[in-house]
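Everything below concerns the one structure shown next.
Missing here is one protein chain; the remaining ones are kept as they sit in the complex.
Coming up: chain A.
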Amino acid sequence: MEHIRTPKVENVRLVDRISSKKAALGTLYLTATHVIFVENAPDTRKETWILHSQISTIEKQATTATGCPLLIRCKNFQLLQLIIPQERDCHDVYISLIRLARPVKYEELYCFSFNPKLDREEREQGWMLIDLSEEYKRMGLPDNYWQLSDVNRDYRVCDSYPTELYVPRTATAHIIVGSSKFRSRRRFPVLSYYHKDNHVSICRSSQPLSGFSARCLEDEQMLQAIRKASPGSDFIYVVDTRPKLNAMANRAAGKGYESEDNYSNIKFQFIGIENIHVMRNSLQKMLEVCELKSPSMSDFLWGLENSGWLRHIKAIMDAGIFIAKAVSEEGASVLVHCSDGWDRTAQVCSVASLLLDPHYRTLKGFMVLIEKDWISFGHKFNHRYGNLDGDPKEISPVIDQFIECVWQLMEQFPCAFEFNERFLIHIQHHIYSCQFGNFLCNSQKERQELKIQERTYSLWAHLWKNRGDYLNPLFRDDPSQTQGTLHLPMTPCNFMYKFWSGMYNRFEKGLQPRQSVTDYLMAVKEETQQLEEELEALEERLEKIQKVQLNRTQVKSKQSEPSRHSGFSTSDNSIANTPQDYSGNMKSFPSRSPSQGDEDSALILTQDNLKSSDPDLSANSDQESGVEDLSCRSPSGGECVPSEDSGKDRDSDEAVFLTA
């Protein structure tokens, strides 16, 4: 590849960020799609693979006696520190990576060369797994109030919207077109979610081009149509998710917000969520806190508060809660918009839908939600997540925030979601990885032009295939939990929002709880299933034998199978269970003993290693959870065999506990 100045550098050291003493020596490879570091250690030859798409920034640091340090920061919050012996090589790698991490053409992205060895039919079926028209049917849209409009079939009304849009029946093509001319980016009000319990809807749009005094009859009619499509409600809410000041400032630019004077029967509400620039900076500050070496509690808490990150998460949640309440308790339809209707609007609509409809809390339902409110409605994935090299001011962690909102909800409602934390982390990983085609480009139109579905694979199919890894063992399928709207207090509950170390410290296994309750329970459930099958089989055999004995016929029964040792994973705890450096000089450890499969660093198998059953071990799949171990359980349910050594760790740093 022309951008690779040097494909291979030897004697590179990969520094363990936790304890800077431990650096693994190995070889660095640059390929068209990945950076790969292979350790020299003969027994493991541990590999660290980083996709170019994941690289966020590369920093060349000052040359020291040991070599030239290169710091690679990834969009999935992985941090790699390499020390390259020769300055010349370091520079070459640096320049190459700068170019490789900023592709200019879509074809450079991994999804166009990724080959999971599926045939064309399987690829197609993968894309058909999530079908939005099915979803709108499931919502139960009544024909007499809502209709599927094809006015945008060639993207001529709005090029960032999908071709299939649902609008009120009374919204004629004339009204739609007129309204679109009065909306920023021509993103006129359309249906996002329909709540069949009380026939109320959530619609979304962008800001009206109202300036200080402009009006548009069709746009006003559009809002009327939405209200009329929800019989029984005499007003609709119009929710502007921007801070009031920003919205007002927009008026000077000929845009703005809906005035209650002009639009009949609306109740206008500001719910201030900051813009993409504020969010970008907020994340930046929070990551700086995460990068601190052995921070004190004060450093950490103060830094976290200063970043404002959790405050923003709460703002998004509060907006979602407001809308969910309006729909479920007040029975009022809501029209949501921000500026362009593709960032905050998407966040808030999806959070509200998640609160209202338990279907979106299932594995498939969640994929549908993202497909609908993010992908189909033209969230600018390319601009926001940097598929291609672009304007750095467009980059912003918008969907990351939504995903975190979901995690915060999962922490408060542990039984309400069919999926687990790992599902969310993998989705976030792949939004940036460009390994699959779902999150490319800025709109449905662009994706169609690129023929994404014919040239790439769908993440949804891959996740669905591996759904066993993503299940939440505590998910309750019973009506009381799942049929309900989740009720969250909006009152002072800042303390409900926790720092998501599973995401932002994902690759620092030592920081996560060392035993995963989720994995343990999943293992128990699996064993339960096997036991159920065995019970059935045993009961059958017992019946047979008893019958036979009644008849006094000699029957030779089969020998009973050897008692199945269905133990849980036995990996010992020592790997993630090494003592830190408690002297306070270094951050938390842990050193990984080489004999353990590695748990951190994105392990993406090469195409050679790919088996058809496992097209992509994106990142760490089953080692992801950062946890291990469950001591084994013997089938008799008795005392289990304790894992061997008690934290006697082969290659841990010598405990330096001398302090002043």
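The definition used in the following text is that a contact is a pair of C-beta atoms (placed from the backbone, for glycine too) under 8 Å apart; a residue touches a chain by one contact, two chains touch by 3 or more; residues count from 1.
As a convention for this text, contacts and distances are computed from a predicted model.
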Fill in the blank from the handout: Omitted chain per UniProt, picking from "Histone-lysine N-methyltransferase EZH2", "A-type voltage-gated potassium channel KCND1", "Proteasome subunit beta" or "Myotubularin related protein 9", is "Myotubularin related protein 9"
Exercise for the section: Go through chain A and note every residue touching the omitted chain. Expected result: 290, 294-302, 304-305, 310-311, 412-416, 473-474, 476, 481, 489, 491-496, 498-499, 501, 505, 510-515, 517, 520-521, 524-525, 527-528, 531-532, 534-535, 538-539, 541-542, 545-546, 549, 554-557, 560, 563, 573-574, 577-580, 582-584, 587-588, 630-631, 633, 635-637, 639-640, 642-643, 646-647, 655, 657-660
